[in-house]
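Sharing a structure below in structure tokens format, with a few things to ask.
Removed: one protein chain of the complex. Kept in place: all other protein chains.
The chains carry the letters A and B, assigned in the order they are written, with residues numbered from 1 in each.
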Amino acid sequence: MTGSSLLSVRDLSLAVAHNGNQVVKNVSFDVGAGEIVGIVGESGSGKTLATRAIIGLIPPAVRHAGGTISYRGRDVLSMKDRDLRQLRGGEIGVVFQEPMTSLNPSMTIGRQLEEGLILHTKKSADERRAAILDMLKRVGLREPERALAAYPHEFSGGMRQRIMLASVMLLKPALLIADEPTTALDAVVQRDVMELMVELTKAEGTAVLLISHDLPMVARYTNRFVVMEKGVIVEQGTTEDILSAPEHPYTRKLLSSLPFRAAPRKLDMSRTPMVSARNIVVEYPGRKGLFRKQAPKRALHGVSVDIHVGEVVALVGGSGSGKTTLGRTIAGLVQQTEGEILFQGRERSADWRDYRLNCQMVFQDPYSSLDPRMTIQALVEEALRLVPDLDGAAKRKRALETLEEVGLGGDFSSRYPHELSGGQRQRVAIARAIARRPKFLIADEPVSALDVTVRAQVLELFSDLQKRYGFSCLFISHDLGVVEQVADRVIVMQDGRIVEQGDRDRIFDQPQEAYTRKLLSAIPALDLNQTGGVTLKWRLEA
Amino acid sequence: MRKLTFNGVIGGGLIAALVITALIGVFWTPYDPSALGFTSRLAAPGAAHWLGTDEFGRDVASRLMIGARASVWIGCLTVAFAVVFGTLIGLVSGYARGWVDGVIMAVNNALLAFPGILLALGLLAVFGANQYGIIFALGIAYTPSMARVVRGAVLSLREREFIEASRVMGNGEIYTMLRHILPNCLAPITVLATSMFGWAILSESALSFLGLGVPPPAPTWGNMLAAGRPFIEQAVWLGFFPGLCIALTLLGINLLGDALRDKLDPRMRGLK
Partner (left out) sequence: MIKFILNRLVMAIPTIVIVSIAVFTLIRLIPGDPAALMLGDMAEPQQIAEMRSVLGLDRSIPEQFVIWAGNILSGDFGRSIVTDEPVLHLVLSRFMVSAEIVVIAVFLASLIAVPAGVIAAWRQNSLTDLALVGTATVLLSIPTFWLGLLLLLAFGLKLGWLPVLGYVPISENWTAGLLYLVLPVMTLVIHEMGVIIRMARASTLEVLRLDYITHARAKGLSESAVLWKHAFKNAFGPTWTMIGLILGNLLGGIAVIETVFTIPGLGRLMVDSIFQRDYPVIQGCLLLVAFSYVVVNLVVDLLYPLFDPRVVAE
């Protein structure tokens, strides 16, 4: 611990009010002045609730069930409402995960930032304005004057998160609670916002409690962190110690769930590609208003991709890069404006039925990709509906076998999607896609909605199935870590164009383009050690 | 086990009572509802006539039972009409998109610009003021609301990945619509249909009250209330009980509607 203790949480327990289930159990940790402390945990670990309790903002359905929280020696839990409000904002600032919803949409940025200053400082109107402009400049807004009168919807997600940061840091709090501050942002933007946060808090001497599911990110910016699982702190210590020699099995599991690079595979690239897309252009027609006509928007500017037999090709890029559009075009969900798509060397429209039978897709959101009114078995069986030469009994048998293969045997078959966890749903989605034994699979961010440990299991399942059935795959992802684990070849996209492509090892070890380097700078290279720990190395510091 | 809510129990109970009363009324009523009783005109509620008699000496309770039947019948047929046509129009419009959707929705929105009961009034001038005229008029007046809700549900469902998954599987449009879209529209359709049942009963009684609904001597709650209006001072029960029946029915439907909405609305699910 560095410095004197600013915040001290002792044996904190929180319980669901109506049934007494403890969702946070005997949690203790400290944050010293000016220190950056992390809390790492998956969804349901209680990390967010525990930190909400620090500012007295637990939801009404949850009650305090024991323990103390003291801030600068004062007991937060017994504070009067008025004193608590002094604490919030003024002493302890909070940055939330979702920049799209954490600013009030009907209030100008200027007014929202001013609110806190009016409440917690005695500054005059002119001083407030000057302070706000200065802070907006520091967080990197180009036209702070204009931003004052603007509404949140006029800014991008990354900009909004900067504005959130400005609104919190404006009050010079002694402690900043950052709850998944960059999770909702693009990989490249994530890094910038984190660096900005660290820079600002350092300058003001503000301590940071950084809450995240992203272990490498926490490790990168903290000296000390806490690991939570199901409401309990399973391990805490210095970042270095935990990483090199994790003690608790859960910490080890978290570390081993981090994506690692598999050995490169030898593939026969001389055969006709399974799928090749040539010079694909996709334009979305502009909106035809009465007073103006928008020019059509070009999402893809002539992109060509080959996917060979048995090959996994990863398509990476930020949002708006066109990677999803390309995937959907190849899947036949979007009609290309120009260009052709060949399947096994023939224009796919020559035998559309054959293409349909052999090209399947796994979607991103397991909560939306399964029809909520169908059972698991019915969902998988439906995929076999149009498969010729299979009678009803054979289809049922194949569906159950496939479910077994993805680890959902037994009585899962009669359940409905809402009775399954996110990981289980994604297994169903995979089962549905491979039940037909397709030759080609498109996976659009198949694991990005999943928790770290679940993600590792699903990726493993995916790799196993790919090896067993040998399907070719176009794997779309914004997460380079995942890509490093599964891909044979990587294609980097930006603004509807291919920036760089090549074998995975070449892209990861010798990236040529600045954009690729920038993407890579956001993820660590992992070296596993014997004790179950890892060494994180950051490549290519920007 | 499905959890019963206060709203669901009370609402369901009231509606069950209504339907049972209407069914009993088909076979049995305490008195012949149209038998005139010259000796017992405007009798106050009592042992002989629980809810009193009207200006012709007819038993109010018996007439209310027959009126319940009319309300349930008109309510059911109106809702059936609006559900069938509204769903069809909504599905086609939401699924077709493009200019088909544009035209259908322009007409739909224009029809929505007529307050329901006003459109019904106008249509009654065409169909004539009788039971089936009311059903057609109200059915047509409510169809645009149903169409709009179904279209909205279809549009939001279309964005869901399971619809795309169905396309990737190679399923045809009609199959996808019937197998995936329609079943998932059932929740909003049910919720709206429940409210519509209430609107229909209310509108029928309002129209009958105005003299444009089911013509006397056939009793409906609305025309009984209208007939009781001149006697409001001497014989308050003539207007009071029909109105109470309407109010309790609407209360039942509103409570049941809330219970259904809580249960079926996916946004509400998981919050409890």
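To be clear about the criterion, contacts are C-beta pairs under 8 Å (C-beta built on N, C-alpha and C of every residue); 3 or more make two chains touch, one makes a residue touch a chain.
None of the values given here were measured: they were computed from a predicted structure.
For the chain left out of this panel, the touching residue among B:116, B:139 or B:188 is B:116.
Contact with the chain not shown here comes from a single listed residue; of A:119, A:203, A:350 or A:394, that residue is A:119.
For the chain missing from the display, the contacting residue among B:19, B:210 or B:264 is B:210, taking the whole complex into account.
Only one residue in the set A:19, A:106 or A:530 touches the chain that does not appear here, and it is A:106.
Residues touching the missing chain, restricted to chain B, are 106-107, 109-111, 113-119, 121-126, 128, 202, 205-206, 209-212, 225, 229, 232-233, 236, 239-240, 242-244, 246-248, 250-251, 253-255, 258 (touch as defined at the top).
Residues of chain A that touch the chain left out of view are 55, 57, 60, 85-90, 93-94, 96-98, 101-107, 115-116, 119-120, 151, 153-154, 164, 167, 289-291.
We adopt the following convention: only the chains that are shown with their structure count from here on.
Note on chain placement: the centre of chain A and the centre of chain B lie 47 Å apart, centres being C-alpha means. Per the touch definition, chain B reaches chain A in the complex via residues 160-162, 164-171, 179-180, 183-184, 266, 269. On the side of chain A, the complex with chain B involves touching residues 331-333, 353, 356-357, 359-361, 363-365, 368-373, 382-383, 385-386, 418, 429, 432.
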